[in-house]
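Shown here: the complex without one of its protein chains, the others still in place.
In order of appearance the chains are A and B, and numbering begins at 1 in each one.
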């Protein structure tokens, strides 16, 4: 009988090797699926994993796009990971992302069409504030009434989506084009436009913010007392309480950071790549970021890699649909497989397989 | 005229039907969570049931076999989750979310040939004279059999958790897996069985949508019902009858909202449509703040278990 044995020390080798192994296994399993759909598996996998980066036709365009697609995922996931470490389960980042976007866009639309260097910074603040406030609802309900934050944050996603629709159709609707839903295009309002900082690189303020957040989160979790408290509260809540860590304060801090970062991500998206407040603005970044956080093992640098990998499969998946007529659903299944393999192989980091005789597990 | 056109008996009847799919999925997830496992993949398992149930019902011509297929489809997906979280010790939150993503994609692929056709009709249950009782007849006795079986299932789960020995073991495993293990219970076996039960129930809930409620197959047709089911479990503070009350409350608000609109009540619709979620949050707050530690969450929920000895 095979059983798992816990390693005394997490394996450094497997920590590095696992993601590669997972990608290889996904290619094999995915290849079988693509072959069953009547597609050339080698071409399919080349399109998904290599062409976005190395193709002569697409590469120079897709490489920057990878940053644009991954930046919001990374920014949100970094904040979520801090909370997850402390056992604060915010799964409503999607809602915080939406509200952040609405706050940011609200500031821009209020100033329209005035020029001014102060507008964009104000939008950044508003975006962070919006996400923060939306996250404070589950935080305060949790600390005041002991209400489960998983559910409140999740339910608030649906509320936020409806506020978004109401805004796109009502208050924030572009008054110049009567009747059509959707706000003004912020990309055409220079003072509010989150443009590329260096042409052709894909780097906009959101990418910069994601980078700063990663470094900041890493420093906080490894060098700062708060980071230590968060880890302690997650691993040994009782010890943390005796050590003088106030659980309520941690809940507020964790949800607050995650909310503010998700709000920022929404704001950078709506003022840049997304362009305008529209009914369908939210596209699931908040949920995908949860997976990114875990794939990155809640480590800020791991999250960067996980975000880029997932971004790659999105862009490559589009190429697969376009060049090889792969169904969109097959791409989704392929991503699902990748996640399963990444998660499943992770056990090798902490456990080893042992052959034993008939001991119950 | 305005509110007069809303018939309370009909409202009651409609909310029972609207609540059935989410209640089925919720009662399954309740058992899963009682065993100490948090499976966020309910949406994925529901859509799996909706799809597999539909395909099988169409091919066999029998909705009944379709429902069995749906339960098996849900179980199949739940076993993937069990393999990951129980055997390979992966994080439950991430695995559940991945399960949903995977299920949505897989069903879209499986169901491609089944868009735009109707499934065989599920026969209506004829309760004879019962359905002629004024008010109650219309409200309670005009439904399909799944509505009643679902209520029976809630009762069965309640009895199982409260009075059966197996239910006691399941609760013990969920409450404190180390202690349960020390007492000689098979923690993982119990959890895998609970996860499978959750998968079966979610699959049935999905099939209720694709075979009875709607009935059609379109990818993504569960549109978030699985997430509502998850919310219901906590809303119910892990108590079966409360889960039913919660499902009826949620279904009731949705149906009432539609009734108010149709009756022309002057409420801003865009805000009215978010009311089910806001009211659920409100009730959640009231319940959780009511008593000192009224939440009643299983002690080992979402914690991995590994037998070290």
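Keep in mind that, in the parts below, contacts are C-beta pairs under 8 Å (C-beta built on N, C-alpha and C of every residue); 3 or more make two chains touch, one makes a residue touch a chain.
Assume contacts and distances are computed from a predicted model.
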Chain excluded from display, named as in UniProt, from "Transglutaminase-like putative cysteine protease", "Threonine/Serine exporter ThrE domain-containing protein", "Simple sugar transport system substrate-binding protein" or "Tetratricopeptide repeat protein": "Simple sugar transport system substrate-binding protein"
Of the residues A:182, A:234 or A:286, which one touches the chain left out of the display? A:182
Which listed residue (B:7, B:131 or B:289) would be found touching the missing chain in the intact complex? B:7
Who touches the missing chain here, A:169, A:211, A:246 or A:308? A:169
From the list B:78, B:237, B:273 or B:288, pick the residue that touches the absent chain. B:273
Of B:35, B:153, B:180 or B:221, which sits in contact with the chain we cannot see? B:221
Interface with the undisplayed chain - residues on chain A: 38-40, 43, 57-58, 61-62, 65, 68-69, 162, 165-166, 169-170, 177-182, 185, 187, 269, 272-276, 278-281, 283, 314-315, 318-319, 321-325, 327-329
For chain B, which positions touch the chain that isn't shown here? 5-7, 10, 14, 18, 21, 108, 111-112, 115-118, 209, 213-216, 218-221, 223, 225, 254-255, 258-259, 261-264, 266, 268-270, 273
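Keep in mind that, in the parts below, only the chains that are shown with their structure count from here on.
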How many angstrom lie between the centres of chain A and chain B, each centre taken as the mean Cα position? 28
Where on chain B does chain A make contact in their complex? 40, 80, 83-84, 87-91, 93-95, 97-99, 101-109, 112, 186, 188, 219, 224, 227, 230-231, 234-235, 270-271, 273-274, 277-278, 280-281, 284-285, 288-289, 293-295, 297, 302, 306-308
Residues of chain A touching chain B in the complex: 4, 6, 37, 84, 89, 91, 141, 144-148, 150-152, 154-156, 158-159, 162-163, 165-166, 169-170, 287, 290-291, 293-295, 327-337, 339-340, 343-344, 346-347, 350-351, 360-361
